[in-house]
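For this view, one protein chain was removed and the others were kept in their places.
We call the chains A, B, C, D, E, F and G, going by the order they appear; numbering starts again at 1 in every chain.
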Amino acid sequence: MKLAERMSSYEDMVGPGITACSGCNVELSMRTALQILGPNTIVAVPPGCMGGVQSVGWADKTGMKIPVFFPLLDNTASMLSGIKKYYERIGRDVNVVAFAGDGASVDAGFQALSGAAERGDNIIYICYDNEGYMNTGFQRSSSTSLGSWTSTTPVGDASHGKSSHKKDMPMIMAMHDIAYMATASPAYMPDLIRKIEKAKTIKDGLVYIHIYNSCTTGWGYPSEKSIDIVRKGVKSRFMPIYEVDHGKFKLNVDIKDPIPLMDYLSSMKKYKHLSEQQIEELQKYVDDKWKNLKTLCEVMG
Amino acid sequence: MKLAERMSSYEDMVGPGITACSGCNVELSMRTALQILGPNTIVAVPPGCMGGVQSVGWADKTGMKIPVFFPLLDNTASMLSGIKKYYERIGRDVNVVAFAGDGASVDAGFQALSGAAERGDNIIYICYDNEGYMNTGFQRSSSTSLGSWTSTTPVGDASHGKSSHKKDMPMIMAMHDIAYMATASPAYMPDLIRKIEKAKTIKDGLVYIHIYNSCTTGWGYPSEKSIDIVRKGVKSRFMPIYEVDHGKFKLNVDIKDPIPLMDYLSSMKKYKHLSEQQIEELQKYVDDKWKNLKTLCEVMG
Amino acid sequence: MTKTEFICAVGKELNIINTGDWKMYPVVIDQEKCVKCSMCFQYCPTKSVKYVDGTYFINPDFCKGCGVCIEECRSNAIDFVKGE
Amino acid sequence: MTKTEFICAVGKELNIINTGDWKMYPVVIDQEKCVKCSMCFQYCPTKSVKYVDGTYFINPDFCKGCGVCIEECRSNAIDFVKGE
Amino acid sequence: MKEIRIHGRGGQGAVTTSEIIVYAAVEDGKYGACFPYFGFEKKGGPVSAFVRIDENKIREKNQVYNPNCVMVIDPTLLSSVDVFVGAKEESILVINTKSIEDIEIPENITKVAYVDANAASMDIFGRLLPNTIVLGAFVKATNWVSFDKVSEKTQAIWGPKNIEALEYGYNNVVIVDVNGGVNRD
Amino acid sequence: MKEIRIHGRGGQGAVTTSEIIVYAAVEDGKYGACFPYFGFEKKGGPVSAFVRIDENKIREKNQVYNPNCVMVIDPTLLSSVDVFVGAKEESILVINTKSIEDIEIPENITKVAYVDANAASMDIFGRLLPNTIVLGAFVKATNWVSFDKVSEKTQAIWGPKNIEALEYGYNNVVIVDVNGGVNRD
Amino acid sequence: MSKKQVLNGNHAAAIGALLAKPDVVAAYPITPQTPLVEYFSQYVADGVMDSTIVEPESEHSAMSVLTGASLAGARTFTATSSQGLSLMFEPYFRASTMRLPIVMNIVNREMISPQTVWGGPQDSLTVRDAGWLQIYVEDNQEILDMNIQAFKIAEHKDVLLPINICYDGFYLSHMTEGVEVPDQEDVANFIPPYKPTHVKLDPETPMAVDPLTPGDYLQYYRELHMEAMDNAKKVIKEVNDEFAAKFGRDYFGLVEPYKMEDAEYVLVTLGSLTGSARIAVDLAREKGVKVGLVKIRCLRPFPKDEIVELLRDRKAIGVIDRNVSFGWHTGIVYQEIKSATSTLEAVPTIPFVGGLGGEDLTTDLMSEAIEKVLEVADNGSIENKAYWLINTKGR
Partner (left out) sequence: MSKKQVLNGNHAAAIGALLAKPDVVAAYPITPQTPLVEYFSQYVADGVMDSTIVEPESEHSAMSVLTGASLAGARTFTATSSQGLSLMFEPYFRASTMRLPIVMNIVNREMISPQTVWGGPQDSLTVRDAGWLQIYVEDNQEILDMNIQAFKIAEHKDVLLPINICYDGFYLSHMTEGVEVPDQEDVANFIPPYKPTHVKLDPETPMAVDPLTPGDYLQYYRELHMEAMDNAKKVIKEVNDEFAAKFGRDYFGLVEPYKMEDAEYVLVTLGSLTGSARIAVDLAREKGVKVGLVKIRCLRPFPKDEIVELLRDRKAIGVIDRNVSFGWHTGIVYQEIKSATSTLEAVPTIPFVGGLGGEDLTTDLMSEAIEKVLEVADNGSIENKAYWLINTKGR
């Protein structure tokens, strides 16, 4: 079936108006993921932009057509484990899903997620990575990349943006030996859609999907560039698109001829102050990671 | 210098009598590590056997000749970050060290450790992995291996020991892109000693050393077998000894001709109920991990 | 105190937020130019691009006017309608 | 209430626990048999094996009698002294 | 005490505008206090901010329910938000609009100050940044804070282009009495 | 009320022994309660446990400070622990020892029951597991709980070898009056 | 038919819960609670119990797992102590405001620093205002019985609040005594099944849990929460009476008076220390001193009315606290008692503190407390600061 037809056959589970910024590709990712996961789904949206934009609802109204709730910033995965275990116990097959920011996943809720991964709990954990705490105004997260301006790694005489590299969350989750790990990008929709569809079929452990998103408000670029930005992220190898299915690595989008990293970095404000040295460090990081990944895909594919 | 001479030149920093079980190779590991790290060291020993055996002290007495303290079970790394940052600030080079169990490191304190790793804080974090919560009587931890009896994964009609594999902590820490990651075994003392000596020299990020220990009381084997057991662990490839120095993987103890895994498993009580299938799963886990490791060492060495 | 029928914080009815009035100008597809590549459909964050009977069109109700569809349409088939 | 000189829980003097009396029998190295491989020295959990002037011997003060040194000595140079 | 309620959309600077007014009041030797209504609006959603100015220390720390002045930075808000609710008798409306013809102005409002800030903003900035223009209109229409101090702070926060905008608003605001009000200064 | 304090080393089963006594007391139709002193001793360190037996409900939940009976499972403890502290007048010592000659028995102890449990244990188990032997001696010497019930629980927890040990202790305990005490039953 | 077993407190709690058949259990081991978790795991491993056990990596996750499970509709059970309770404090607080009837034993343990593992209810008392019901018990029988009653109370439609059964670490958790264990079927008849509708995550009945909520709604939910607390007072008494009728053991509901009819002097107690206080009261009575005792069982909701009734017209009162209120230089229960009795004519009331960190509160110390109460009744002095009960026995 044609993508548009297939997607049109899925209902949008999110209420029609949510207050995400105009052009937000996290909204796009969330709507798409939940559309595919469908009505037999319970979804957790922790504090963060997607919770803040009223996707959980307002006052005595709900924001979705499926059961949705706010976990704490720090316990998304464990709350989901509890839900899933009960449904398994009573013999009902329900998609138990997180749609959580990088702050909620890579920082404050990381331990809960790591614990669920180790136990092999059969939840679908989707992390939307916009590289910072956007809901509170763009502070650094462990997923913020080196050199990035954030309001807690500001630029000034004594500071030049974030001083450490982005935590390599996808690889760390892969090393948890979970059932299925994948990265995805809203710029590569068919791939993203396939991965969510795949996630639905996994019944023997934890699924972790890491979506490389961007943020018009925080990163500083015009709203219409929302897809272009993340596409550049992928094309520059900054956001590698791969999956690890029960231990087997596979590169899904092979970037044979990357665009210059600067094409990506210079398209937004948060990097506008980068020094030569920072750019080099970022380039080295990207090159090393890419090399490692390629190797893993070759040998463990 | 001969090993015995070199080691004799280092003073034992731990009080002479601590109440660890007779034959405990965690006591051996702790004494050895702190001997090498020496007097210019501050050490955290979180709740766990090594804290419980009074290495931090009793009432108004101390258990060590160096500053030592109990962090919480869940915040060892972050307390150390605070200490280290202050010493860096005032320009004093002090070894800021954790000697922490797998429970404190892989479970309750994992997030704090992951955070310190991402920030690149220059602490030396030694995890002694005896595969369970020994101090509270051997409950399962995320580092307990599949099939192991523990008091919370007991053996009975409806249960056959732990149902999931051991969390691969060394690899997960390596994927945090820390300055230096190494595994070690008290059975391979010169290697262990070299790694602690190396740790002392690292000034550009976090050091994580994962010591594969065993536990006479919990695992169920006679105290004099303490070294034999962990040696078998290494020789069967169950406990791979390698290091990752600024991203470079190196296998330090290549086990070309492994002993049968059963030689290791059958030497203690905690595995005595294992089924054929569990043994196969363990064998597969060991084989896969070894293969992956070898590859990484070849390609990223 | 505002009373609800619930004893703790739950919500059952769907909350509708009129994000349609965020946009400055309506966004419209020029069906003549459209080559049905589905890019606008794939990338619209608010799922305002509909696909019905082989045709793509924009439902203005909740479209925020972000311009993503315009930017991503390689046939330049979409644009703001700025005229007064 | 037991008073200390401290206002919160700290300890300065070294706590000495007599673990030497845990052992059932003393452990002794037979210097004749010893080939100085240092295994006992490396593996003694309580650091009770001392190396002085090229000779290994066991300081009984805190030795718990675990038997690791006995087990690991490939020259069978170490043993419990069980005789009454 | 003068109480002001400012209505705008997320990203339009309503909150900073309120802070500039307070800055000016304080520098003028008076007391001032302001705070935003904190919803969870992202770029585009309606926001509001509250300002108080007085000769004495301002003690209440609550929203402004009965403003003496309502400032509307974005005219499209009129359709979704009741910007006039609670307005005191004889209060002032400062609004970004081409014309007030189509606006139903309630009785309590006796003075309206309006300026086509959208159009002017396109001229000055090349895009829609109406807030400093409306702020200029406010300063002129109320005279509650000094233009100099407002301009000083505007310059510090937003730079010279905005001074141009501020001046534009100040100079081009149309002030009319409505509902039988008398323009008293 | 009878109060018992048991001294042993970590791993010797002192705590379980105390629980067996309580089990027997309860099954005998009396009340019993016990709890261990919880230090942080691993295998080998000194441990103690407290037992109370009474006709009435036992209400206090504290250590036993003034035992009617002191049980010593490991004779080497005598050198490091004051096992006699607080013993009531006319109380009983049950001890694992070859002979009581070298033991300084304080005045409050008027009866001593001893058995060479170490030696017997090597015979029965081939290793040092003296506790059930001492328990047997305790049952015989005090008669506070029934041998049957003790034996029933010992069997359930530790199996038949230990019944042999229990019986050994019961049958081979040497009971002597000391300090002018009179063996009253 | 019930039968007598010899059980320590942790075992009694595990069996009590077992009889109530929780669907999902998640707990993290900590001294002195650990054996409870172990008993439980063994029962499940042996197939005696078919609860689903989740093994979390921390207490924070333990409570979070149960929050999720309860939201899905499960009957849930857990236990913790001291540091574990502190670590789960964020989801702990939230479980009550979400109105989830989770049953959690708190095996009371002193809070560090200093590093300690011994008994004392400082842990649960410090978090008493997090919206949970809190019941404190005196012995192992009460542990078992209250673990049964707890589910019925918490899940009652007029309550729907989580509940703590608090019992002293070591003094009860590791103390072994005879306990009547009721029959499974009797318990099943006693506790109706849990069928939540007030909040439930189920694709068949989609709802949002915890939308972003403005203050006016929030205030309404708070009011309902406090009303549920009020209702709990009634429900706890009813359940107590029903239990007494069915199983023959009466705990008197919120507070238990002991020899209070004619008492001129009163000791107020909480938890396992009540035992030695009872003995001391009996000893004093033998000497003709008219002293009585009020054992507080229910600390949240606070049984203000009952306490006012019981303490009215007495000559002097002593409150025994095995905990401290740092900012009041007394114990916490004392401070609450003073608050409750503020409408009574003020009588000398002494804030006794002692028994912390594993120190015994012996009968002698309880007698000392009674003497001190008599003394202040005579000289009329009113104490403001903790009077320490120091155990010198065995030193």
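Heads up, the rule we're going with is that a contact is a pair of C-beta atoms (placed from the backbone, for glycine too) under 8 Å apart; a residue touches a chain by one contact, two chains touch by 3 or more.
What you see is a predicted model, and the numbers here were worked out from it, not measured in a lab.
*Asks:* Which of the chains on display does the removed chain touch in the whole complex?
*Replies:* Per the touch rule above, the missing chain touches A, B, C, D, E, G.
*Asks:* Who touches the missing chain here, G:125, G:143, G:201 or G:284?
*Replies:* Per the contact definition at the top, the residue touching the missing chain is G:125.
*Asks:* Would you mind spotting which of G:113, G:189 or G:205 touches the chain that isn't drawn?
*Replies:* Hidden-chain contact among the options goes to G:113.
*Asks:* Applying the definition given at the start, please give the residues of chain A touching the unseen chain.
*Replies:* These residues touch the chain not displayed: 47, 51, 56, 70, 72-74, 106-108, 110, 133, 136-137, 139-140, 142, 151-159.
*Asks:* Extract the touching residues of chain E with respect to the undisplayed chain.
*Replies:* These residues of chain E touch the chain that is not shown: 18-19, 22-23, 26-27, 31-36, 38, 40, 58-63, 65, 85-86.
*Asks:* Touching the hidden chain in the full complex, which residues of chain G are there? Just list them.
*Replies:* For chain G, the residues touching the absent chain are 83, 86-87, 89-90, 93-94, 96-98, 110-118, 125-131, 134, 210-219, 221-223, 225-227, 229-230, 299-302, 304, 324-329, 332, 335-336, 338-344, 346, 354-359, 382, 384-386, 388, 390-391.
Note that in this section only the chains that are shown with their structure count from here on.
*Asks:* Just to be sure I understand: going only through chains that touch, what's the smallest number of steps from chain B to chain C?
*Replies:* So the least number of steps between the two chains is 2.
*Asks:* Which of the two pairs, A-C or B-G, is linked by more C-beta contacts?
*Replies:* More contacting C-beta pairs are found at A-C.
*Asks:* Could you please state the distance in Å, as a whole number, between where the Cα atoms of chain A are centred and where those of chain B are centred?
*Replies:* About 32 Å separates the centre of chain A from that of chain B.
*Asks:* Would you mind pulling out the distance in Å between where the CA atoms of chain A average out and where those of chain G do?
*Replies:* 43
*Asks:* Need the CA-centroid distance for the pair chain D / chain G, whole Å please.
*Replies:* 48
*Asks:* Hey, what residues on chain E touch two or more of the other chains?
*Replies:* 40, 44-45, in rising order.
*Asks:* Hunt down the residues of chain G that sit against at least two other chains at once, touch-wise.
*Replies:* Counting only residues that touch two or more other chains, chain G contributes 31, 55, 57-58, 115, 206-213, 217.
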